[in-house]
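Omission of a single protein chain aside, the complex is shown with its protein chains in their original locations.
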Amino acid sequence: MSSDLTVGDPPKPSKAPLFWMTLAALGMFLAHWLVFIYAPMEGTMRAVQRIFYFHLPSAWLCYLGFIMCAGSSLLYLLKQKSKHDAFALACAEVGLAFGVIVLTTGPLWARAAWGVWWKWEPRLTTMAILFLIFACYWVIRSFGGDSPPVRKFGAVLAVFGAPNIVFVHIAVTRWRGDHPNNIQLEPEMRVVLYSCLLIFIIIYALALRLRYRVHMEERTASALARELSRLGG
Amino acid sequence: MSHLPPPHPLDDTHRKELLVSDLTPLGRVARALIATLSLCCGLLSVSYADIPPNRPKASSEVPIIGPDPIAKDTPSSAEPVTAPATGSVDAVKAREPSASELAKEERLEELRYKHLWIAYSIVWLVIFMFIRSTWKRSEAVASRLDELKGRVKRLEAQRSSEEG
Amino acid sequence: MAGSSPRHELRVQRLTKSFGEHYALIELDATFKGGEVCALLGPNGAGKSTLMNLLSTLMTPSEGELWIDGRALSEVGARILRGRVGFVGHHTMVYGALTASENLMFFAQLYGLSHPEGLDQLVAERLEEVGLSEAARRPASGFSRGMAQRLSLARALLPDPSVLLLDEPFTGLDQEGVAQAEALILKHKARGAVIIASSHDLSVMERISDVALVLKRGRKAYSGALSAELSLAELYQRSVA
Partner (left out) sequence: MSALNERSLWRATWVIFDKDLRVELRSKETFATLGLFGAVLSFVFAFGFIGDPAVNLQVAPGVLWAGLLFVGALGVGRTFAREQDNNAFTALALSPIPRTAILAAKVLMNFILTAGTMALMTPLLALLLHLDLTPFALPLASLIGLGALGFALIGTPLAVLAVGARFPEVLLPMVTFPLVSPVLICGVRGCAALFGTAVDDDYWAWAQMILAFDLIAGLGGFFLFEWMVSE
C-alpha cells in the first residue's frame, strides 16, 4: 500500500539557504560601503547617481527573470512537466520583485536628474510594458487557482510576452531615439557596479531557489493530500 | 466544456483540516494588499520628498538679494533641474543670481540625497519583504507536509494492523 | 467501417482522473464490448460525467490507458480516437442560428464524411431517422428541447461512431421521441457499436441495456451483465448502499 504514497518525498531542508542568506546579507553590507563610501561622486548628477548601482543590476536581473520565465514556460508547454511551470512562476515572481525596484528607483533618479518622473525613452517603456505583462501573469497565477488550464494560460502569456519586448524596444527607439546620457564610468565606479551586480546575482539566485522550492513543496503537499483522499476514500 | 465533479463529502472533511496551515485565498488577497500598499507608500513618500523644491521655503537660508523676477520664478517652477545656465539672460543679468543659483543648487543637492535614501530603502524593503514572505510560505508548507506525512503514517499503521 | 470485424471495443485500464486535491475517478478497469449497451449508473459526483469526458477524449486521463478498437490513446493521440466517438451530453450542442440540416452538414464536413449521393442526401437521411425532416429548414433556435435533443442525437450518430456515449440522452423527449431514440440506439447496437448510456430514467435503461457499470465515489461498485432476476434499480440500490 505504501507504494501508492511515493509522490516524491520533499527534499530535506538543507543548510545551504542559510549560508547563502548570510552571504547575501554580508554582501549587502559590502555593497553599501562600496556604494556610499568607496564610489566617487559623479560630477553632474552627484549623489543621485549612486542609485544607478542598485538600479542597473536590478534591471538586468529583472530581464533575466522574465526571460527565464518565458523559457521555462515554453518548456512547460512542450513537455507538460509541473516543475517547469513551478520554475517559471518562481522566475516571474523574482523578476517582478526586481522590477518593482527598477520601476521605483528609476523615476526617483529621473526626477532628480532630468526633472521629470517619467520619460518616454526606450528602456523605460520596455521595462514598464514587460513589467505590466508579467504583473498580469502573476495576478492570473495568484487568483486563477492552480489548474492545468490556468498554468497553460500563464505559460502562453509568458511565451508571447517576453519576445514582445524586442518589438517594443525597437519601436520606441525609432520613435524616441534619444538615449539617456551614457555615463562614462570611472574605474572605481565600474568596480562598484560589478560588485553590486555580483551581490544582486546572489540575492536573485537565493530568492529564486527559495521560491521554486516553495512552489514545488506546495505541489508535493497537494499531491500527498490527493493520495490521502484516494487511500481514505 | 467539461464539468468539474462536485467534491466528495469525504474530501471536504479532509480539506477542512488541511486548510489550517495552507495559504487561503484570504492570505493571497492579504499578500496582494500588502504589496499594493507598500507600493503606494513608496510612491507617496517619493512624492512627499518631491515637495521641497517646489516650495520657496528652502530658499530662506540664503536670502535673495534684490527683487529679481527670474530668480524668483525659476525655483517655483516645477523644474528642479539646473541646466547650469538656463538662459543667457540669467548669466548676463546678474551677479546676484549666483546666490540664488547657489540656493537652488543646494536644494537640488538636498533632493538628490533624499531620492537616494528613498531609493535605497525601497531596495532593502523589497528584497527583505520578498525573502520574508517566501520564508513564511515555505514554513507554512513545511508544517503542512509534516502533518500530511503524519496522517499517511497513521493510515499505514492502521492498515497494517487491520491486515495483521 | 471494417466489415471483417464488425464488433468494436472500448477498453480502459487503471483509468484515473484527479482534479486538484481530489479524485473524480480512481483506477477504473473495464472493457466495453461492441453490440452491447452498457448502463452507467451512480449517484451525483460518482464520476459518471468524468468517465464520459475521459472516454470522449475531451479530458486527458491523469493516469491509465484507453483503447478504442485496439488503438491506445497514448500511442495514436486524442485526435484519431476522437473521430470514432459520438457524444450526447447534458447540453444539446447545436448552433441556434443554423438550421437543422446546416447543423448536421457542418459536422459532416468537419468529420470529412462522404455519401454516394452527396452529403445533402446523408443529412436528409439522418434527419429522417430522428423525425426532424419537416424541421430541416428551420433554425435550431426555435426548436423545443426535445427537438434539439433529437438533433443532438443525429449529430452524435452522424459519423457512425465506434463508441457512442449517451449522457442523459432522453432529456426532453416525448414518448414518440424516446421510442425513436431507442430504435436508433438498437440499430447502432446491431451495427456493433459500443454504447454507454447514463440516465436517471431507470425504466428505459432497463429496457435497452445489457450490462451495467455502477460507480461510487470514483470507484467501480459493480460491473457485469444484467439478469432477469435482478432489476437495474435493485442492483443500483445494492451496490451504492
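By written order: A, B and C. Residues from 1 in each chain.
To be clear about the criterion, a residue touches a chain if its C-beta (ideal position, glycine included) is under 8 Å from a C-beta of that chain, and two chains touch if they have at least 3 such contacts.
Note that the structure is a prediction, hence the values are computed from the model and not measured.
Student: Looking at the full complex, which residue from C:83, C:131 or C:172 touches the chain that isn't shown here?
Tutor: Of all options in C:83, C:131 or C:172, contact with the hidden chain holds for C:83.
Student: Tell me which of C:36, C:65, C:102 or C:125 is the one touching the absent chain.
Tutor: C:102
Student: For the chain not shown, which residue from C:12, C:25, C:40 or C:59 touches it across the whole complex?
Tutor: C:59
Student: Residues of subunit A in contact with the chain that isn't shown?
Tutor: Missing-chain contacts on subunit A: residues 77-78, 80, 129, 132-133, 136, 139-140, 144, 147-150, 152-153, 156-157, 159-161, 163-164, 167-168, 170-172, 174-175.
Student: Please output the residues of subunit C touching the missing chain, sorted low to high.
Tutor: Here the touching residues of subunit C are 56-60, 78-80, 82-85, 87, 89-98, 102, 106-107, 109-114, 139, 148, 155, 159.
Everything below uses one rule, namely that only the chains that are shown with their structure count from here on.
Student: Roughly how far is subunit A from subunit B, going centre to centre by Cα mean, in whole Å?
Tutor: Spacing between the chain centres: roughly 15 Å.
Student: Could you please state the distance in Å, as a whole number, between where the Cα atoms of subunit B are centred and where those of subunit C are centred?
Tutor: Averaging C-alpha atoms per chain gives centres 57 Å apart.
Student: Residues of subunit C that touch two or more other chains: which are they?
Tutor: 19, 21-22, 217-218
Student: Can you pull out the residues of subunit B that are in contact with at least two other chains?
Tutor: 8, 10-11, 15, 18
Student: Applying the document's contact rule, which stretches of subunit C touch subunit A when the two form their complex?
Tutor: 18-23, 26, 217-219
Student: Could you pull out which subunit A residues touch subunit C in their complex?
Tutor: Touch residues, subunit A against subunit C: 145-147, 222, 225-226, 229-230, 233.
Student: Hey, which residues of subunit A end up touching subunit B in the complex?
Tutor: Residue positions touching the partner: 1-2, 5, 10, 13, 21, 28, 45-48, 50-51, 54-55, 58, 93-94, 97, 100-101, 104-105, 107-109, 111-115, 142-143, 203, 206-207, 210-211, 213-214, 217-218, 220-221, 224-225, 227-229, 231-233.
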